[in-house]
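One chain of protein is taken out of this complex; the other chains stay put.
The block that comes next holds chain A.
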């Protein structure tokens, strides 16, 4: 009843339970934070807009992305993963989301930034539907905590469109 093994077992269970409770409380403290992020994206140039040899449309564009995401960080935040996705609809698909660019923000100081970049990932349609297409650019963020629940949200910026003809 009071053997070493039994005591060790009891101690370990207690320790793990307390640790788990601390992680849950740390995660709950994230709910107290009310974020107020802001972002703006401008398309500087459409560099390339062609049909691939196999058939689908492809776009290469340069964007100016500026954002202030400092209010997303809490003491329990390990990093914030952000990405910009183009969202549009076509005749066949009610929703298309294509991720164009992403970044990892490791600390609060780096969360207010301005960057000019062309799309990191290929913007290829599921067909040839992109001529004259209107689309939204959405900045998504995913707050990854040191422990606990992850939060994700986004800002939708609309009003962008592609040229009527291939460049």
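The criterion applied here is as follows: a residue touches a chain if its C-beta (ideal position, glycine included) is under 8 Å from a C-beta of that chain, and two chains touch if they have at least 3 such contacts; residues count from 1.
What we mean here is this: contacts and distances are computed from a predicted model.
Among the names given as "PIGP acetylglucosaminyltransferase", "transketolase", "signal peptidase I" or "Auxin-responsive protein", UniProt records the absent chain under the name "signal peptidase I".
Mapped onto chain A, contacts with the missing chain fall at residues 9-10, 12-13, 16-17, 20, 23, 27, 78-79, 81, 83, 85, 89, 91-99, 102, 104, 106, 121, 126, 140, 142, 144-150, 152, 154.
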